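Would you mind keeping the following structure in view while I ask a few things?
A single protein chain has been removed from this complex, and every other one stays in its place.
For chain A:
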Amino acid sequence: MIFTAVLLAVFGLGLVGWFAARARARLLYTGRGSMHSMPGYHGWHMALWIVAPALLAWGVWSAIMPGLVESAVLADPAAAQLPPDAMNRAAILADANAIASNPDAVAFNPLSNALAEPMRAAQQRFGLIGSLLVVIAALAGGGYGFTKLRAGFPARTQVERAVLGLLLTASLMAILTTFGIVASLVFEAGLFFRDVSPIAFLTGTHWAPGNAAGADLDENFGAVPLFWGTIYIGAVIAMLVAIPLGLMSAIYLTQYASGRIRKILKPILEILAGIPTVVYGYFAALTVAPIIRDFAGSMGMANPSTESALAAGLVMGVMIIPFVSSMADDALAAVPRAMSDGSLALGATKSETIKKVLLPAALPGIVAGVMLAISRAIGETMIVVMAAGAAARLSVNPFDSMTTVTYQIVQLLTGDQEFNSPKTLSAFALGLVLFIVTLILNIIALRVVKRFREAYD
């Protein structure tokens, strides 16, 4: 691409400018003995003035160039045969674009082939104009920077101001990402809620997006079975595993284990948190699920399914153990030493102290940790995709196959892609619900932890 070459040239120019300005500033320096800024800063000032305007020009031009190319192609006589509706038009133009950049590409419409040549010509023409503009911007910026190069010029202050701007931009990225998440979810979910009423979505109990069409949309997008499956797997089964095991592990590690044993066991326990979820999912599907199916069979259930809520929840619980354990660890450590010392001094045994003094005192912290763990479990995707199943049903039988919000998002968005159908848009509505719920859980938990810490400080 011509643009890559131009960008490289701009950075080359910047480098040249850096050396040139530094050398000139050094000349100014000799015999004078004092300047506002070190020569290196004059170099940076120069380089910034070359690169920044050029990058700006490049960004602006890349944003407007596709439009210019398209209007040039539409002006071509061959474009008169384009079909009037926007959808087909865009498809043919996209095809022509693919052929223009890669002659071997296959066209679905002969018109694309005819348009490829004008497309390529237009791209070349506007690419050349754009490159010229970028180079001109670089040179103009460099020229301006060069006129500033004087002994008393505060180059360092200027460069530092630019650095601060860069730092500020980087930290605003976080807000931008949050905003991007909220905006894209709300926008796409808004499109979905134009077709399906939010009340039907949040309170309906029948989920069958596959056969939703026409007027009965509301009846097939009831998400309650999904919410139930998510809560049952993530907040009930997984927590029944993770809370006792995680809490007892934390108690053993902090209260009973010697320093050496703790140093060995804790990192090994942390490995559980570092294993990718796809590995857990595979383990659940390959090993845990068949065991549970056989167990359900031996309990007298008629054709138990391989995919069960229990298999997914169990493995998910194990995955969360180190998280619960380290949260409980923090909560226990925050309880003042004097409280447990007082209890021990009165003659209580260690376990009595833990049960009657430490745990009640650490309870807010532990509850907050459990909330964070739940928010993690309900957002977990791969384990449920591989082990929980697709059947949307309201059931309390852990051996049943159940589906979750995350499973359905994956299902809806990885099938055939017709982007604006209610089926795919419903995934964003589910995503929005998931985002809001995890956000609320996180905010409450962080508040509780903060207040809890303050109470004992």
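Quick note on the criterion: a contact is a pair of C-beta atoms (placed from the backbone, for glycine too) under 8 Å apart; a residue touches a chain by one contact, two chains touch by 3 or more; residues count from 1.
As a convention for this text, contacts and distances are computed from a predicted model.
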Task = Name the absent chain as its UniProt record does, using one of the following: "Chemotaxis protein CheW", "Asp23/Gls24 family envelope stress response protein", "ABC transporter related protein" or "Phosphate transport system permease protein PstA".
result = "Phosphate transport system permease protein PstA"
Query = Of A:Leu56, A:Ala75, A:Ile136 or A:Leu167, which sits in contact with the chain we cannot see?
reply = A:Leu167
Query = So which of A:Ala91, A:Leu272, A:Leu344 or A:Ala391 would be touching the chain we can't see?
reply = A:Leu272
Which residue of A:Leu185, A:Ile292 or A:Val335 touches the chain not shown here = A:Leu185
Task = Please give every residue of chain A in contact with the chain that is not shown.
result = 156, 160, 163-164, 166-168, 170-175, 177-178, 180-181, 184-185, 187-188, 244-249, 251-253, 255-256, 265, 268-269, 271-272, 274-283, 285-287, 318, 321-322, 349-352, 354-355, 372, 375-376, 378-382, 385-386, 406, 409-410, 413-414, 419, 427-428, 431, 434-435, 438-439, 442-443, 446
